[in-house]
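Missing here: one protein chain of the complex. Every other protein chain is in place.
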Amino acid sequence: MAKKPLRIGIVGYGFMGRTHSNAYAKVGHFFDLGHEVIMQAACARNEEKLQSFASQWGWQTIETDWRKLVERDDIDVIDICTPNDSHAEIAIAAAKNGKGILCEKPLGLNGPQAEKMLAAVQKAKVPNMVWYNYRRCPAVTLAKELIDEGKLGKIFHYRANFLQDWTINADLPQGGAGLWRLDAKVAGSGVTGDLLAHCIDTAMWLNGGVKDVTAMTETFIKERKHVETGKMQKVTIDDASAFLCHFNNGSLGLFESTRYARGHKALYTLEINGENMSLKWDLHDLHRLQIFDYKDEGKERGWKSVHVSDGDQPYMKHWWVPGLQIGYEHSFVHQVADFVKGLDTGKPAGPTFKDGLATDYVTDAVLKSAKTKRWEKVKQIK
Amino acid sequence: MAKKPLRIGIVGYGFMGRTHSNAYAKVGHFFDLGHEVIMQAACARNEEKLQSFASQWGWQTIETDWRKLVERDDIDVIDICTPNDSHAEIAIAAAKNGKGILCEKPLGLNGPQAEKMLAAVQKAKVPNMVWYNYRRCPAVTLAKELIDEGKLGKIFHYRANFLQDWTINADLPQGGAGLWRLDAKVAGSGVTGDLLAHCIDTAMWLNGGVKDVTAMTETFIKERKHVETGKMQKVTIDDASAFLCHFNNGSLGLFESTRYARGHKALYTLEINGENMSLKWDLHDLHRLQIFDYKDEGKERGWKSVHVSDGDQPYMKHWWVPGLQIGYEHSFVHQVADFVKGLDTGKPAGPTFKDGLATDYVTDAVLKSAKTKRWEKVKQIK
Amino acid sequence: MAKKPLRIGIVGYGFMGRTHSNAYAKVGHFFDLGHEVIMQAACARNEEKLQSFASQWGWQTIETDWRKLVERDDIDVIDICTPNDSHAEIAIAAAKNGKGILCEKPLGLNGPQAEKMLAAVQKAKVPNMVWYNYRRCPAVTLAKELIDEGKLGKIFHYRANFLQDWTINADLPQGGAGLWRLDAKVAGSGVTGDLLAHCIDTAMWLNGGVKDVTAMTETFIKERKHVETGKMQKVTIDDASAFLCHFNNGSLGLFESTRYARGHKALYTLEINGENMSLKWDLHDLHRLQIFDYKDEGKERGWKSVHVSDGDQPYMKHWWVPGLQIGYEHSFVHQVADFVKGLDTGKPAGPTFKDGLATDYVTDAVLKSAKTKRWEKVKQIK
Partner (left out) sequence: MAKKPLRIGIVGYGFMGRTHSNAYAKVGHFFDLGHEVIMQAACARNEEKLQSFASQWGWQTIETDWRKLVERDDIDVIDICTPNDSHAEIAIAAAKNGKGILCEKPLGLNGPQAEKMLAAVQKAKVPNMVWYNYRRCPAVTLAKELIDEGKLGKIFHYRANFLQDWTINADLPQGGAGLWRLDAKVAGSGVTGDLLAHCIDTAMWLNGGVKDVTAMTETFIKERKHVETGKMQKVTIDDASAFLCHFNNGSLGLFESTRYARGHKALYTLEINGENMSLKWDLHDLHRLQIFDYKDEGKERGWKSVHVSDGDQPYMKHWWVPGLQIGYEHSFVHQVADFVKGLDTGKPAGPTFKDGLATDYVTDAVLKSAKTKRWEKVKQIK
């Protein structure tokens, strides 16, 4: 009863290359799936570094040109971990070759580009997914369950922020392999596409679509030395980005992201306030969900800190015993497991490219509003 | 060496009448001041209830017409605790009679009205103060000290919210003595003037003036029975109000207030992110200040939860011993103590009417922006 | 319908003199009681300081000899705030003169002394109470309610500690007015009678009597300069004290107190684990009770942080509005209110002298066990 192989070809070996490789290597130890995940090929331009990466993680072959990778017969799924400006080209080529696609976020550099990517996978009818991994932190998934069970009732408010502090130092350069996130040509935008996009994906998953936004962005440090030119150059990305919005369900949203919030390494928090229940989550303690239940007896009401580590909580029966927490990397393992289950069952798991496009539409509106200084409608997917 | 008496005449015996009375009764037990605070007269229309209030709190005389009160020779200071729509009339009359004034917040129903109030006290040269009491929670005052000492460096971000949940029930009526805050005719606005105003006053005290804003407001429950008419009437206030802003110092602000955030009784939180230090505070644990100090050694960096109860922390030498917390009511005692010290020393303590007007200018801009759907400049005091 | 006066005569004006004075001054503003509390007389040996104290707090007369005070006809209740070594003498004299007695804790220097005090009040049939105030922090009282309602079920564990750090400095002297707590002649013992006694009183109130104990005590700094002699003298008190015990109900107890726990100003924590519910409390955030309810749905179980500030929670309807916390001093106001209600209704509130004696029996056993190095039975009150 051998399992059907699912042969992955990964493009990129940076930070995301590591998190994905770890997920592929681990998923079979913890999840009993219908396919066996095979780490078939790793691809990048620098052969030496690539070889070292492949050896370390157990990728069976290497490829230095992604165009060849997407044409290989022994590859079922292309995993795109490259900087944002190459997502579209690789994904469209992969779709044309009939490959399933796992694409890092944000999907495209902007909505119009992401539309083409969606069109390509729809035409090719290939499985597709975007790596908005935070949906699969068990505490966030538990939030989704409680919302879907109707426990919150009518929603009034949603607020989220993603706060970092690693670019405060003015001596930090921009560009190059490690710092492409500071170069708008490569990244598309700054924190809007990098951090806010995560907040938006989770928000729409939990609370539905966004109708309109008013936004502001800021670039605190105007010039930084560029790694490639060695010269001081204008910083082209947004260092901070915030917006107010209306959700389609009538609730109000507040979103903020920045890399200038001293003291926060990677603080993604979200809160949703419903008529009967409110929920809060925080990436710095990602194994906990805060729940306020108005149905509790009056004098005993309070915010519960739920340690999401029990077998009846999402994903946790696959791991250890109650009380023993998992971490960041496990969200990627869960995503791979759910992607494979989607193949097993024919019910694709999200976020799909369609979901990724929806998020790009919101970030487009945010960036536009920051320029026009007006409320902007968010384009809706038909 | 008898102390000079400072004879207070208070108008209103509602919730704020109680908090102020408690402050006057206690201040002399804990602070050694140059004046002796005398609870001279309490004033309200309902004589029976007024008499009961005066007896309970030790107000020596009563008065049922505030016009008489402001003319009495035996009163030095008028304390205005009435609903918002009468602040201006009483304050202007008190000023004309040479009385010092302690006025509940917000100062006026709007900026133009507050301008007249400021003009009146400036013309009369009388001491004046607005009851934005949260400046004087010791943890907030400690934040101010750290900022003034330059420990934060350049400021990048300020965020604050004031979240409540007491109006979610659609059966709650509007208007009348207890619920005038839900009636725009009396209150001026909803949460904008009631809750956001607190956040704005503290923010400008800590971080300077606000330049411009983009805002949204919402009224979730459109009709409520009015207490006075007994009929369902349109709700005229904002249930929720949020805005983005630029401060004059270049930092970015996010503010939100609502009475529909299930699970939050009166959660006023603020956070300020500076280059070298960040600070957070939360009204639900008002005796603590969270401090992140970037100067700490790298591997030992973290958010400190400072239990503000030591003698070298603001106001605390007047109370108990380290570790023993004080509460909400003490902020009013501190405000009275500082007001009296201002008289003793000739250096008036804030927030003065000028500060109150500055806050009204911001709330005016917020309410306007919510209507125009554009960024609005905030009027600045020359 | 004038209220019956309850004329208090207080002995001592130290820290406890202040907390009690504040309670007497405030109680009538917040509680509608059958008696009116009158601050009739303050007593101490130093007339100048006493006069100043009396003026500041509104004590109507002064007395420099407690023997005269207890004989005065215009005094109904004697409040004993003196160092521990004079509690017995004053209390017994007060009882003989038919006075009600409010005595600071611990009741006696030891059980045998406290037995005489109990006998005196029983013979005189006078109201009596011991100032174990922490029972009346609303969160602790809420814990008692939940236990009495049977929500916890069978109890397995109780643990408490009281941690301070103010005597770590070896240069701190012992003895004299301010530091009598470091002199066993005056204090009876060190942290055992000062801090552990609080933990024990609350524990027996919540969880019933203690059967037997095994204990250890330690004096970390062996010699300190004595304030009165100016010489280095042996330190006679225990700096730290801990014990294990069995409660009469079969549950296990762990108790610890110290003044050498760096970082803890006055951290009194308690936790009780029952079959169906567990509760935790912490003096540093005294307005919160932590509740774990096993009856909650499995995947939503967690520790609730209950902000005890609602009108349906103990004592809180007398104070402000939900979300606005009270502090340390309020526990004393509640104690006075309950003492007076006991007089009003004829149902005396605890802790009475009998309760105080029970605690002294436990501390006696702790100190004995620390010497004998064996388990010691705790004497039980018949």
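Letters A, B and C name the chains as they come in the text, with residue numbers starting at 1 for each one.
We adopt the following convention: a contact is a pair of C-beta atoms (placed from the backbone, for glycine too) under 8 Å apart; a residue touches a chain by one contact, two chains touch by 3 or more.
Since we're looking at a predicted model, the values are computed, not measured.
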Chain not shown: contacting residue from A:Gly230, A:Gly323 or A:Gly346: A:Gly323
Among A:Lys151, A:His198 or A:His264, residue touching the chain not depicted: A:His264
Contact with the hidden chain (one of B:Glu48, B:Asp73 or B:Asp312): B:Asp312
Residues in chain B touching the chain absent from view: 142, 145-146, 288-289, 291, 293, 296, 298-307, 310, 312-313
Where the missing chain touches chain A, by residue: 15, 19, 21-22, 25-26, 28-29, 56-57, 164, 166, 264-267, 283-288, 307, 309-310, 319-330
Missing-chain contacts mapped onto chain C: 156-157, 159, 161, 163, 165, 168, 214-216, 218, 220, 240, 242-244, 246, 250, 252, 254, 256, 258, 260-264, 273-278, 292, 294, 303, 373-375
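Operating definition for what follows: only the chains that are shown with their structure count from here on.
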Whole-Å gap between the CA centroids of chain A and chain B: 42
Averaged-CA centre spacing for the pair chain C and chain A, given as whole angstrom: 55
Chain C: positions in contact with at least two other chains: 288, 307, 310
